[in-house]
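Each chain you see keeps its place in the complex, though not every chain is here.
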């Protein structure tokens, strides 16, 4: 199965990249853009046929490595 | 002082560190491989700069899980002295041996330039040859040196006097929102921190690259000479 | 030959691959039959401008390349000079212009990766990088994007591998609008008795592939970099290669570790046209044959054909010939560094390259004619019209404003915004960083020796008079080195010009080489390595193309026996300023 882990900075942690993107978009005349947050996505093929188990594995990998829980939150979805 | 330098795949400042240590101790440090599972008898472990595992995912994240890190952790728990510089600092935070995290520099660019650091306390093995408030020059070279931690952690660090160094102007004043003198945007201009027992120090800039007049000065040398004084030659 | 499901090979396809009708005729007569697709691919890359130097070779031969201190001149992966105490400096400069226009970050990054491999493949630990960059008009919005990507890419790669970037130059001119120049230089140091060459030897010796696995990256990059940009540039985009500086760093350490043993017979990096050029050149230089079994090639993508594998430009790969009894030693080292290691063939006495894949022979080409009958052109030259003489010097703005204007001009303003993104101190041996001397100074660890390094060229001089401009670039490199107190030893060059089929461009090329040659001879400053990049043209709105300014970039190297004597340009308080020479 394919699992997608999305990792974003926690609310309250300053996101310089998001800020820079917002600024660049304004310069490009996308005036309607408000707050921008930048994060990472990791797509993993997992040798697993049960969606719940695949999700649990994604969760475990996020906690072990993919996210730094000091500054980041994550979500796990099974995408295929 | 018997020092050991941990080498991860992608570490690239281990030679600089070895040169600096050899200059003050007169003997070459031991080089330790990230996959080793035992440590020789050591007085100091150094995690040097570089791009361990390419700095992919997050700087230091993968190295923090290396087999040898279990030994480093035990060494820390037993009260050993550890110095983490640049990538080494990032690894120590990722391993949660030191608090906080290092984000992308505020201007999103790699910064390779000299900076000035203010010494925040002088009663540690790392800073004993300086006086509190002393300022020294050192090169920095990193893309992710923007120190952050949650407000409670920052409060604790400040309250317990665990900030080791701050980015400062040459005259010693600190202005966290002055981009010229807190170039990566660190909270409270924090450039380095200590562990609770003050025996573990992580810092972003590279004192090891300024220990020789030929390379432009010896401003970084007191750190290493102080360690020798504290831990024996 | 298995050509199932593949394009029919004929003159039209050969032309698509960049071969002329005559060149294709020559292929037919060498092969005595219609070549397979893979064979045609091999001929087309080996006979491309990039690999064969077919337009430039006759001129390059006129450059002085020898001196008592030159150990290896042009012809090896990089030039090698004696710097004393049993040590050698190994250095070269190389362009990655066209890829950097298509994808500035990756183009520049992989350019740095390529030149590093040219140097450490010879046994040298890289000790310094430099780069010479030319961009279009700063007012052109494209320029900002390209500058940003290129500078980040150079830094992104060099910083990660841990080689200090200690110098370079940056110029702007509208002629580079659609064709920036990214010339990267690497300098390494090796013991003179441990220099590794690329000529294969030893019947039956194993051919080893190490590094990253092979994907469909940059197929036909070598032919692309030899043709002008056209609308198709966009369509060619998916061929962009992505660099992996982390793997490169591991490759440096693994190769140097292996080089401390006696296992290696010959070694060569896989540069442009990857497996093809490395295997053909290694076997060709050694006068042996080579059999490759592509099934053994580490592959990143599924279902790759022989043609794709032979032409892939995946980065961070090397080819080696080993002593058979040392294969296991080598395998252990590469496994320690977690790199691919595969025996993909062996040397033969047939004088042919034979490529097998899935039980079929996909290519079988005699090596001697592939090299000897490579095209060689004496392209017509025409002089460039002399520039109009400058009028009398007038002063419409006053000295002060003129000075402000000069200092603020993009070609003169501080370069700190560039070099502050490059790690210039890693290694702990940088005695003079960017912005502190006329040439960068790097100390050799454990010795008193320093190397003085610089890159120089003033393209607008070359446009005004290519011969004088070529000589001036060499002279400037020489002056920058001597100004630090070092003794100039040798140069590498990167000759960036427009379309050589235009006689005027060819005239610039020839004249610049004559000028360089004159200056090198006069200064005893031979050329020991270099690179040619042609077809650098910017398309104008009316559909015509204009050549870039002629840009023969020079990379100079000098030596200081006692590096503590190096001089910078920081003025001391108690000094007088003295002007030497006529104004």
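Structural remarks
As written, the chains take the letters A, B and C, and residue 1 is the first residue of each chain.
In this section, a residue touches a chain if its C-beta (ideal position, glycine included) is under 8 Å from a C-beta of that chain, and two chains touch if they have at least 3 such contacts.
Remember, predicted model here, so these are calculated numbers, not experimental data.
Only one copy of each distinct protein chain is displayed here, while the full complex in this structure file has the stoichiometry A x2, B x1, C x1.
Basically, only the chains that are shown with their structure count from here on.
Once the centre of each chain is set as its mean CA position, chain A and chain B turn out to be 29 Å apart.
For this pair, chain A with chain C, the centres built from the Cα atoms lie 39 Å apart. Averaged C-alpha coordinates put the centre of chain B at 37 Å from the centre of chain C. Counting partner chains per residue, chain B has no residue touching two or more of them.
Among all residues of chain A, none touch two or more other chains. Put simply, chain B touches chain A in their complex at residues 57-58, 61-62, 65, 93-94, 96, 99-101, 103-108, 146, 148-150, 185. Remark: chain B residues 9-10, 12-13, 15-16, 19-20, 49-51, 53-56, 109-113, 139, 141, 143, 206, 208-209, 212, 214-216 touch chain C in the complex.
Looking at the complex, you find that chain A touches chain B at residues 9, 12-14, 16-17, 20, 40, 64-66, 68, 70-71.
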